[in-house]
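All protein chains of the complex are present and in place, except for one that has been dropped.
Showing chain A:
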Amino acid sequence: MAKVSIRNEIRFILNGSDVVLSSMASDATLLDWLRLDRSLRGTKEGCAEGDCGACTVLVGKLSSSGLVYESVNACIRFLGSLDGTHVVTVEHLRGRPGQLHPVQQAMVDFHGSQCGFCTPGFVMSLYGLWMKSSDPSNEAIEKALQGNLCRCTGYEAIMRAARAISSYGKATKDPLAVERKAITARLEAMRDGARVEIGAGKKRLIVPANVDDFAAVLDKEPGATIVAGSTDVGLWVTKHMRDISPAIFIGDLDGLCTIAEDNGVITIGAGVTYTEAFSMLAKRIPTLGPLFDRIGGEQVRNMGTIGGNIANGSPIGDTPPPLIALGARLTLRKGKKRRTIPLETFFIAYGKQDRLSGEFVEAVHVPVPAKGTKFAVHKITKRRDEDITAALGAFFLTLAKDGTVADVRIAYGGMAATPKRASAVEKALLGKPWTEQTVEAAMAEYAKDFTPLTDMRASAEYRALAARNLLLRFFAETSGTRKPIQVSRHEAA
């Protein structure tokens, strides 16, 4: 492997200024740095866990489609992950001289703030949306605001403001749009292909130069914490004050952030965020789209990765069950050695995965369902959006010409210590005619597959009952009128 150069500082742009930091803790968060070191106190801390959005800022990064600004939660975003980005806080918003920014003016005129504490976060989320879409639908606004909590307004005034922003100004005239070329050039100038290392020994933080460099670094430092989107690791720090050093930041690594389809199989690099994966997955596997809209809020989807969702092995991660049902495979890498395994075998037990010391999740390979197969995934939560799964069921079904079940894979989250197949249910379905009678008989088999827990999200009884009923929903949706059988925010297409 070519020798990589090492740089002992991270470089990024904060609002208008270049920032160079050569000394920082590996667990320093962007929010604390903004508020305590830079005295930029427009960005607020509401929860320090990425759920309320009061700390929303935009991070601009160079992607294959150019400079893209995305809303993120500064509270769980580590400083070390910002190398080569443009951080934009509420203090940077400008209108014409002496004027507020169009997003801000709309919020004022439509009474979108009451106590005002969540407001800078809403402004930043709406700003991020406006740059992407000047005339967003209600659905798009609601989606962009899933990660922003407001306790005062009931949101109606904020929605009115959001719909009116474009009447206050054009996104193409916005300073960030006007300065796009200059910012791009400045960010490109920061890209030197070097590995970043700050601190010494166990206290180090490392941003590898690329995926090969990452493999080499991890091989030497197998105890390091791998940080991709930090939507989980961020909480280890802010909530549990766990020591994550040495930390390796892989959020934006060359060679780890591509998504591509080849021969009917979509390969998703471990650094691909939910947002980046969404457009291809929603197009190629349409029934996955609605699930992605219900993972975290927009900020979390902009940060969190599918690779991280798999690697952390949580029993309530939202992507493993559908990927298992789809028959996905996982590539793990240690140094230069790779192995590819069925995803479902990766999850061994609670907190235990089939991953060797120094090995990392490199990519997941998802077969696109063949024509004529049926696939659905249903997530059950207390609150519809931005909530952690109580139970999630994914169903993949192939019918033979005679209408009997030729192949079926059903996987659940939230029902066991790992994402898990419903083997007994599958067995009861396989070879049988795909009828309500068959489904009802199979529903009795759930007790053999799952003994769910009671916790703050749901009781064992509810989990068991709802999980069972999801099979009936899947049947109803894939037979007869083939209409979605669920309450929906938006009218069925």
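We adopt the following convention: a residue touches a chain if its C-beta (ideal position, glycine included) is under 8 Å from a C-beta of that chain, and two chains touch if they have at least 3 such contacts; residues count from 1.
FYI, contacts and distances are computed from a predicted model.
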One chain of this complex is not shown here; going by its UniProt record, which of these names is it: "C-type cytochrome", "Zinc/manganese transport system permease protein", "Xanthine dehydrogenase molybdopterin binding subunit" or "RNA polymerase subunit sigma-70"? "Xanthine dehydrogenase molybdopterin binding subunit"
Tell me which residue among A:Leu30, A:Cys52 or A:Val377 touches the hidden chain in the full complex. A:Cys52
Of A:Ser26, A:Thr153 or A:Thr287, which residue touches the hidden chain? A:Thr153
Of A:Arg11, A:Lys44 or A:Arg301, the residue in touch with the unshown chain: A:Lys44
Could you please point out the chain A residues that touch the chain left off the display? 32, 35, 39, 41-49, 51-52, 54, 89-91, 93, 98-101, 103-105, 107-109, 111-120, 123, 141-143, 145-146, 148-159, 238-239, 241, 378, 380-388, 390, 455-459, 461-462, 465-466, 469-470, 472-473, 476, 485-489
